[in-house]
Each structure stands twice: as structure tokens, then as C-alpha cells.
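First the structure, in the form of C-alpha cells, and then the observations on it.
Shown here: the complex without one of its protein chains, the others still in place.
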Amino acid sequence: MRENMNEKCAVVGIFGHKEASKLAYFSLHALQHRGQEAAGISSADGHKVHTIKDRGLVMKVFNEENLRTLQGSTAVGHTRYSTAGDDSILDAQPVFARYDLGEMAIVHNGNLTNAEKVRNKLIEKGAIFQTFMDTENLIHLIAKSTKGKLLDRIIDAVERIEGAFSLLFLSRTKMFAMRDRHGFRPLSLGRLPNGGYIVASETCAFDLVGANFIRDVEPGELIVFEEGAAPQSIKIFKPTPKHCIFEYVYFARPDSSVFGQSVYETRKNMGKELARIEPVEADLVIPVPDGGVPAAIGYAQESGIPYEMGIMRNHYIGRTFIEPTQEMRDLKVKMKLSPMADIIKNKRIIVIDDSIVRGTTSKRIIRMLKEAGASEVHMRISSPPTTDPCYYGVDTPDKEKLIASNMSTKEICEFIEADSLTYLDEASLLRSVNATDESYCTACFTGKYIV
Amino acid sequence: MRENMNEKCAVVGIFGHKEASKLAYFSLHALQHRGQEAAGISSADGHKVHTIKDRGLVMKVFNEENLRTLQGSTAVGHTRYSTAGDDSILDAQPVFARYDLGEMAIVHNGNLTNAEKVRNKLIEKGAIFQTFMDTENLIHLIAKSTKGKLLDRIIDAVERIEGAFSLLFLSRTKMFAMRDRHGFRPLSLGRLPNGGYIVASETCAFDLVGANFIRDVEPGELIVFEEGAAPQSIKIFKPTPKHCIFEYVYFARPDSSVFGQSVYETRKNMGKELARIEPVEADLVIPVPDGGVPAAIGYAQESGIPYEMGIMRNHYIGRTFIEPTQEMRDLKVKMKLSPMADIIKNKRIIVIDDSIVRGTTSKRIIRMLKEAGASEVHMRISSPPTTDPCYYGVDTPDKEKLIASNMSTKEICEFIEADSLTYLDEASLLRSVNATDESYCTACFTGKYIV
Amino acid sequence: MRENMNEKCAVVGIFGHKEASKLAYFSLHALQHRGQEAAGISSADGHKVHTIKDRGLVMKVFNEENLRTLQGSTAVGHTRYSTAGDDSILDAQPVFARYDLGEMAIVHNGNLTNAEKVRNKLIEKGAIFQTFMDTENLIHLIAKSTKGKLLDRIIDAVERIEGAFSLLFLSRTKMFAMRDRHGFRPLSLGRLPNGGYIVASETCAFDLVGANFIRDVEPGELIVFEEGAAPQSIKIFKPTPKHCIFEYVYFARPDSSVFGQSVYETRKNMGKELARIEPVEADLVIPVPDGGVPAAIGYAQESGIPYEMGIMRNHYIGRTFIEPTQEMRDLKVKMKLSPMADIIKNKRIIVIDDSIVRGTTSKRIIRMLKEAGASEVHMRISSPPTTDPCYYGVDTPDKEKLIASNMSTKEICEFIEADSLTYLDEASLLRSVNATDESYCTACFTGKYIV
Partner (left out) sequence: MRENMNEKCAVVGIFGHKEASKLAYFSLHALQHRGQEAAGISSADGHKVHTIKDRGLVMKVFNEENLRTLQGSTAVGHTRYSTAGDDSILDAQPVFARYDLGEMAIVHNGNLTNAEKVRNKLIEKGAIFQTFMDTENLIHLIAKSTKGKLLDRIIDAVERIEGAFSLLFLSRTKMFAMRDRHGFRPLSLGRLPNGGYIVASETCAFDLVGANFIRDVEPGELIVFEEGAAPQSIKIFKPTPKHCIFEYVYFARPDSSVFGQSVYETRKNMGKELARIEPVEADLVIPVPDGGVPAAIGYAQESGIPYEMGIMRNHYIGRTFIEPTQEMRDLKVKMKLSPMADIIKNKRIIVIDDSIVRGTTSKRIIRMLKEAGASEVHMRISSPPTTDPCYYGVDTPDKEKLIASNMSTKEICEFIEADSLTYLDEASLLRSVNATDESYCTACFTGKYIV
């Protein structure tokens, strides 16, 4: 159960389907775990780009009536995470603009590392910025490009930005999908059942609308979707993959494939690798649901220690604003997670979670398990210590709030009151994802950022 | 009762009060008759410009919590009317921008007649437009101006725009109030009870916050508000007043003074003038509430015919989406207006309304009065026939939907099934507002637009 | 502007119309000024009684979908006022019950003075009470009556209750309308345009649905509506009318006729009578809107002093929960009422209101007028001093909170800071309503309650 690192966004594009905006809508449902604070869709009908966006869940923002106004056979959609207090809290995507070539809408998953520099340069030249999203840079770059055609301008624009970006551009007649040279964030291409294409942050969106996975959009690749022609692939940048390994650790849905591999399988691998490190005698392996489930299954299979649902996740609650009574400790965790006292009483248990961010939730979970009668609680984390913030599209706390950047594993173990604590090491993590080269970004565990 | 011409906006600015955004909030309540579809406030605290805006009534958009985040001693606010189906339906003001001089927010009441031309020119030069509000032109013009200081850039910008504008600009430390050379839309200056200034579309906002009226911002005048200095007046344009006479006819609140005169008194004058035209023998003078009340009082005083509330306005209803039964005619009008059968039965009545736009409402009212027993219904309109659309900030139907642009008064009289119909003529209208020269815009009655 | 005495309810019954519940729905809209806290409708389709009720405005409680479930050609409806903190705050009507004769629903406007005694007796015999509405007594009395037929049981029941009641009973096939012997609360009978009947608290409901007034249900009369027969009138009690005179003073809508007379005309009469008492030299007569409007018109006609809308009522506001700033005095009144400064400045004005309950609102209004420049403010009240609470269906403050029960008129005048204060005396009030005998209840002015 983690509340402190969050994928910032998801994107989806539909090309060549007469109910494009409806397919985008359902796809956003599937992608909503990547951002629940705002949602939006732009569609293009050949003549005009229509946009609806607002704060709130996908199902709140859209209804049968306003979806109907999003006409056309092409659509791009976006769901968005935002941090309270963030300047951009009210912003939503798609970003829409009228400019010299007509109308355009952009959706963006990622984070531009040179956003401020680019923005300042644009502002110097007289541009105005009306939102706090770095995506706004892109429409300026395209509008101000001296190239003639949109395609050339997009190329011009993406050559001026740095960082992580999985982008979809919508014009009145075309759609473009683009991924940065490192391929930080995932982006996959699929075929719709009756013709047409879908591009989405995760393949779980394909399953819901009945699309088939074709391949990932490649790092550095731009795909042009145009009526009457097959999608055209243009390699803008030489690919130097640095896939976000945290997608496997936590963000992506287990039923998705990202970066060419099953998320669920990869998580199971992490659990298996973890089982080989500092083994401990125990009666049960239990996950912190839902994040820890696949790794716990892998851990159990590898260690031979029985797997049990020792912690239940309660799905019926919403947020309560009622103050608990004095006696009610750790209510926030207990409203979501319940210990299975009958299973864990007097048992030595290994608890699997995907990561520890601030440590307070782990502490509460362990206390809850001990109060429920566990005789020993061994914490196993299916990723290395999270020591460094992310600059490539993930919302992370400041470095000083990351417990692993301030404490040793031993100290963390004491803080969370576990009987033992083991993290997965970087090498094992990379093995879990079948990394044969340096194609993954592990900066949040190592501080080694791509320059 | 009119539903077809609507003031598009109201603005308010507060300078030099530690609870500036709160005063802006209450002022917007008083100005909400000028636009109920969206509301917003930007405040400046010397370092940053904070903005909150959303669709909905003022009281829905703001709460104690979000108002608290609008810190600083300067604030500008806006309420907005929008037409369903309009491209700009989702837009709200203030328009905020980061640009080379920092941050700025603008609120605008009016309509720029050269907006498209200016926008196209800006777009040619690489500008992007993210909203459908002509106000967006202004921030571009300011950002792109080659002048160094904001003041000079504002002057530069307003020199490039045409049409009607009462504008407030907010920077991190200053506020600017500007009115077009014709002074189409009202804008008044007041002093706050404990120091500080207020600028607002109508003086009714002053009353609510306890401010005192100083004077109108003059046509063509720019007032600069800066800490530690008295407001500085700069005459940008030679004033050639063309005040919107419809403010007196309908838009402004009767407790406001606009263009230097009491709205209520002016409306009473219209009623008195009307009484002198084609007098008719009648038992009662009754207003269509609320718009017709002051003119009806004036008409009664002048004619000596007793004034009565022959039609009641029902305040308790909201919109109902329930379909009426077959027998229930004219429900939409009847939900809002009820005839006082006991008063009007067998009476010859003179009904005073401020204007006739499409004619259908008048027809329903007259039918309702006749069904309630009126023996004669003489319609008297306290303005000339509305024949032409407005391009200066009022939302009007297309010319072909304006009944007076397609029918003679006699035909209208037949259409609405009145026993007689008289409009106020232009000369009488101008007398009512004490016009001594050509200082009023009467284009909606005459089609004579300012070039 | 009064916030302290409130009509507790309104009822409506529709008989013999295939869209009975829809007509009830629209009628409740017209009657909503008599209670805005809850609404409900029961319909009968010959086999079953269907009920929907909830807290909130009529338009919030009902929608096209749930109205459709209220099938049948008979329906009774209710709107309800409730006081925060009142035990019955969650209760809504109709009161529905299954009992030995089948199913029944009751709506009630009034107050039973022997409710507690009756309830205690019923409880002694084993009855249970599930709500805090005295109406619940009635269903018990009917259910427990030893008579065989519903009609006889209703007669049996109403003979055991005392106080004020305008009641509608709905069985699966019939409707019954009943009014107490004093006829405290109004109840009128009308004919629907295409056949069928309507019974409602006020005739304004008739106008909205196109019904024609036939006559009042008489004090002590029971009317039986049954298919295939004309409404049958049964005189249960010898009528001894004591109509609530406050209906004329304040509660009823001016476009209604109650107790056989036009409410508006009666209010005008009060104004005329008032003009004859302690006349004062003044420049203007102005009403406190909306309550004081008809009396002010009457006062002006009688006195010859010009009538003006010196106070405007602001219709655009809702409740704001934002705390005003220190300088903003009397905000609560000012949000609703604005002084027309240009009209009242330096004028001696006579202000007409319908009543003074606690005195604080009057004080704020007078202060507001003086701050707006009135040189003299003479308060004239179109009813006698309200000295005593009502036990017949009106929500009144406790006697000690009624300013007139604690202060002389002179003291009240000083308290509200008026230059003079005059109430209408009881004799003049009775003349205004054309009372030729003792057929009105004036207990709230005299303390003389019917025993």
C-alpha cells in the first residue's frame, strides 16, 4: 500500500474508428490507475478539433451527451495525477491550441527536464504561458517552428525538448505518436478489431476495447496516422532505451505488458529473486495487497513457504472525514487493510511489499500484524531502497522525505519495527526484468540520472 | 421578462485591502446579474498571481478554503455569461499568463470588434490560442510588445484593439483599469471604507462592500494603481463617448448608477416619456417584473393611471425538466410569472416591459393576462424596437430572430395579440437619459454602428 | 423581509386525471413558498398507493423517472417547512400506512392542538409512533376506528382531533378533502381543464395547471371524490370560521385568493387603512420587498405620496458561507436587499413592511436606508404588533423573542431607530379583510385563542 509515488499520467489515441471518442473513453477507464485527478478527450472530425476536459474521474467528466459532441474518427485522451498544492492542480489535458496551421491537441505522459529553459526562451520571444503544464511548451514550439508542415514542425519541436515523453498529437485530419529516445514511459500500438489503430500507455486498454497488441512505439520513433495510408514510422532519434523500471515495480497494471514484457510475470520474478536473498525461516508469505501480490506469489513458489492472503484489502470504503476516537490507532491503514488474525496468529510471516517510500505505512502495517498475533514479521521489498526522486514523469516526495535516503536498511528495519528487512538488490531487479544491457532507468534507486 | 439579450460579463478590481479577494468575491455576488455561467478571481501578493476560476455561480466556485489561497492585497474578479453551444462555453476569466515580465491576469467586459484580425496576425507570428475568448488577444499583445514596461505595453496593446472594453490588468504588484475611447461598457471607481480602491462594472458592488463612489473611469482613460502612490490617470484616447444605452434599458441593476446617472431614475424617465406617446384609456398600469417595474412606476406617475402589481414573479422555482401535460400551455412563462386574476379581471391594462426581442414571451404574457380576464391589454415598451445585433459586448440573437427587424410595429402587435403596442421612440429614449449630444450608442435600435 | 414566522405546509390533491402525479408535482412548485424543506407525493392506481418523498425542494425530490412510478389518476402532494433542530426535521409527508382496510396516504396542513393527548392515549393502547408529525395521529385513529368504512372512520377520526387541519386522504380508489370547523388554514376546490378535480392550499396552484376555481372547501366540510360520481359534500362540523388572518398579512401568495378574497387586494386595503393612521409628511412610500409591495401600493394610492422601489431585492444570490470582512456591516440583509441611494437620498421616506417579528431585520433595513442618505425613515407595519405565538400551524418564535410582546411601540421605534413607527390596529386590519363578524383568528396579535 503506497501513497507516495505516483505515475503522473496516461495517454490514449484512437485512429480510424467512427466512435473514436467512445473508445478513448473506455480506454481511459482502463488507464485510470495512472491518474485520477483529471481527464479529457479531444476528437477531430476533419474540420475541427473538439475538446472536453475537467477535473475528476473519467466517469464523472464524461457522459453520453458530451461524448456525442466529440465527433470524428480520431481522438486522443488523457488522465492525470496531480498533487494538492501543486500550481498545476487545476490543469487538465489535452492541451488545445489554434495556431497558424489550424487546430491541434496534445496529450503527454512524462516530464520535460528542460521545460523551464525552453519556456523561458519562448517567453523571451513573446510567448505567454497560460497553464503550469510543461506540455504547453510543445504547442509553442510547433506554432513557432519555421517549418511548413505539421510533421516537420513536430520533429522540430521534439528535437528541442529533453526528458521523458510519450506524446500524442491530434490535428484536424491526422494523429501522431511520439516517444522520447530513452523510451522512459511506455507506449504501445494496437489494432482495433474492425480496422483502425489504438496507441496507449498500457496494453490493458487494448483488452477492454478488444484491440490486439502490435508492438511498442519504439524509443525515438514517431508514427504518423493518416487516412488512406498505413501508419508511417519515422525514426527521429537513435534509440538509447532507459525504460522506467518502476513501471514494473509498481505503476503499470499487472495485466499490461510494458517494454515488451508481462508486468505480472516480471513482478513474480522479483519475488523469486527476493526469495534467494537472505532467506529466513517462516510459516507464511503474505503480500501487502494489491501491489505486493505477484511478488509474494513468486516468493512463495521459489521458497516453498505457503502463500496466504494474510492482509485483506477492504474495497467498500471511501474517504472518511470523521476523527477517530483516542483508542483507534492507525485508522487510516486499517480502513484499507485488515489483518487475517486467524491466519497470522503465532506465525512467523514474511510480508512482501513493492517499495517503501516514507516508512510510516510499513510501520503501521507491521504494528497491525503484530497486534493481530504474528510472532515474527519479516519485511521483504521487491525493489531496492528508493533513495532518489524521479525527474522523468513520476511524482516523488523530496529526497529528504524518502526514508532510504536518510537511513540505512538496518535503521529502517528498526523504524518500521520489523524483525528483519531485506530489499531486492539492483542486479537481481535487473535480472527480474531480463535486462541484458543498460536499457533501464534505475535512477530512483541509484541516483544515476541520464545526463 | 427577457431571455434573449444578455450582458456578457462583469469585472471588479480591489486594490490595497488585506482581504482583497474576499471583497472581490462579495462584489461578484452583486454583479452576478451580468453573468452567471462562470466566475473567477486572481489575486496578487507582490510575488505571485493566484487564480481560481470555474464554471458556475460565484457561490459555487468559491469557498472559505479556496478564497484563503487567493492571498494578497490586490485582486481582480469576473463573472461571465455564455451561450450554450458557444465555442467558449468552458472558458472562464481571469485570463492568466506567465510572460517575459512575470505574471499577469486580465478580466474583460466587452467585445473586441477586430479580434479575429488581431488573432490571425498573432497566429501568423507564431502565437497559439488556447481559449475562445477575445481577451486572449490582449495577453499576447502585451507579451509581444516591444516596449519595456508593463504600463507602456498595455498602452501599446490597447492601441491595437478595437471595440468595447472595460479592462482590469493585474500584475504581481500593480493594477490597471482601462476603458475604451467610447466607454461602451460602464466602469466605476470607488474608495474602500478603510483605504484602498475598488473598480467595478456597476456601483451596486460598492454598496455591498461599503465603498464610496468617486467617479467613473473615463472613456479612453487608463488608471494605474500602485502601492505608495495615488491612482495615476493617463488619458490614452481622446474620449468619444458612445455609452451603451441598453445598460439603462435592461442590463444594469436599478440600484446602480452608470454613466453618471441612476439607473432607476432613468428607467422611470423612460416610463414617463412613454406615457406621453399614444396615450390610451386604461384602468391599470402593470409592469412585467422585474425589468418593467421602474418604467411602470414612471408611466403611472405621469399618466395618473393606478400602478398595480398585476403580474407576480415567482421566486421559489428553479428549472424543472419535467414535461408538462398536454393541457398546460405556456408553462415556462407561468412558472416564473403569475397573473393577479382578481386585479386584472375585466380591466383595461397597460403592460410595461423593457423590450421585445423575439416576441414569443410577450405573446405568452398577453395570452396569460387575457385568460386571467383582462378586457384589454395595451403593451408599452420602454425602448425602441430592437432591430439590430450588438457587437460591443452584448449577447444578442441573430438579426433574423429579432422580431422588430422583420415585422412592423403593427405586425408585432398582431403577433403578440395585444390590443395596442407602442414603443418608446429614440428621441424620447435619449431625453430619458438626459443625452445632450451623441454620447450614446443606440445601434441595437438604429443599426448605426460606430465605424 | 421576514425570516421568523413561517407557514408550515401546503397540500394538493388531484382526482381524475391520468397524469395526476405530474399535476401534483407542478402544483407543489406553485405552493413551495409554504414550505421548502421537504416534498412528497402519493398516487393511487386503484390497486396500490405509491409514495415518493424526501427532504429538499420539489424539483430536487422529483424527476421524470420517479414521477413515472407514481401511477394512477389520483394523487396527493405536500411541501413542508421545518425548523432546524426540530425533532421532526427528517420527516416528510405524505404519511403512508398499510392498515386493515388496505393502504392510505395523508397530507396535512395545520397543527393539532390535542396531538399529545391523543398520541398518549393511542400509545397507552399499544400504538407506536415512528415520526414526530402530529399527522401520524390520524392514521392511527382511522386504523383503530371501530367503524367499517373508510369514510366513517375518517369522520370518527377527525371528531377526535382538535386544532387546525386542512387534510387530504388518499385510499386506493378515493380521495377525501377535509377542513377543520374553524377553517384556520385555506383549502380550495377547482376543476381541471379536461375533467377531474384539484384541491389545494392556495388557488395559485390552480392557475399553473390551468384549473378553474370552484369554491373553498368549507370549514367543517368533508368532500368525497370517487370515480363515477360527483364530489360528495358532507358537513361534519358546524362551521365556526376562524380564518388565519396572517395568511393575508404574509403567508399566501398575492396571486392567490384565500378565504374568498384576493390576497393582493386585501394587502392593498391594509396599506390604505394604514395610510389613514398617524399620517406623516414624507416624500416617498417604499415597500420592503417583496412582502410589503401591495400594502405600499395601497398606502401610496391612499396618501397621494409617490410610490417608489426604494429597496431592491437581489434575486441572484444564494447563501454564502464566507465570513464578511470587519468593515462589512449588515451583510446578511444587504445580500438580499439593496437601497436605491439615488432615490432615497435626502428624502423623507415611509417604509412599509408586513410585520416585525424580532426587530433585528427592521433595524438593519433602517440603518441601511439612513446610510444611503434617507433624511427620515418612518416605519409603517401593515398588521398589528405580533405579540403571541401561533398554535394553528404557523411556526413562530417563542413569545419572549417576539419584540412586540416585550416592548411598547415607542420602545420598538427606538430599538429599530426609526423616526416614527405605526402599526395597523386590529379594527383596521379586520376592515381590510372585509370581516363582518368574528370569522378571523387574530390570536397572534391579541393572544385570544379559540378554546
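Order as written gives the chain letters A, B and C; numbering starts at 1 within each chain.
Note that contacts are C-beta pairs under 8 Å (C-beta built on N, C-alpha and C of every residue); 3 or more make two chains touch, one makes a residue touch a chain.
The model shown is predicted, which means the values in this text are computed figures rather than measured ones.
Q: Touched by the hidden chain, which of the shown chains?
A: Taken over the complete structure, the missing chain's partners among displayed chains are A, C.
Q: For the chain not shown, which residue from A:G77, A:P339, A:G359 or A:P389 touches it across the whole complex?
A: A:P339
Q: Touching the left-out chain: which of A:G46, A:G210 or A:G447?
A: Residue touching the absent chain, from the options given: A:G210.
Q: Write down which of A:L67, A:L170 or A:M379 is the residue touching the left-out chain.
A: Reading the full complex, the residue touching the unseen chain is A:L67.
Q: Out of A:M309, A:M407, A:A435 or A:I450, point to the residue that touches the absent chain in the complete complex.
A: Checking each option in A:M309, A:M407, A:A435 or A:I450, the one touching the absent chain turns out to be A:M309.
Q: List the subunit A residues touching the unshown chain?
A: Subunit A touches the missing chain through residues 17, 19, 22-23, 25-26, 29-30, 32-33, 36, 57, 59, 62-64, 67, 192-194, 204, 207-210, 253-255, 257, 262, 264-265, 290, 293-294, 297, 301, 306-309, 312, 314-325, 327-329, 331, 334-335, 338-343, 372.
Q: Spell out, residue by residue, where the missing chain touches subunit C.
A: Within subunit C, the residues that touch the unshown chain are 52, 90, 95-100, 119, 123-124, 126-131, 139-140, 143-144.
In this text, only the chains that are shown with their structure count from here on.
Q: Examine which chains touch each other and state the graph shape they make (line, ring, star, complete, other).
A: The chain contacts form an open line.
Q: For subunit B superposed on subunit C via Cα atoms, how large is the rotation, as a multiple of 5°?
A: 180
Q: Of the other chains, whose C-alpha centre is the longest way from the centre of subunit C?
A: A
Q: Where the CA atoms of subunit A average out and where those of subunit C average out, how many Å apart are those spots?
A: From the centre of subunit A to the centre of subunit C is 60 Å.
Q: So which bits of subunit B are touching at least two other chains?
A: Answer for subunit B, listing residues that touch two or more other chains: there are none.
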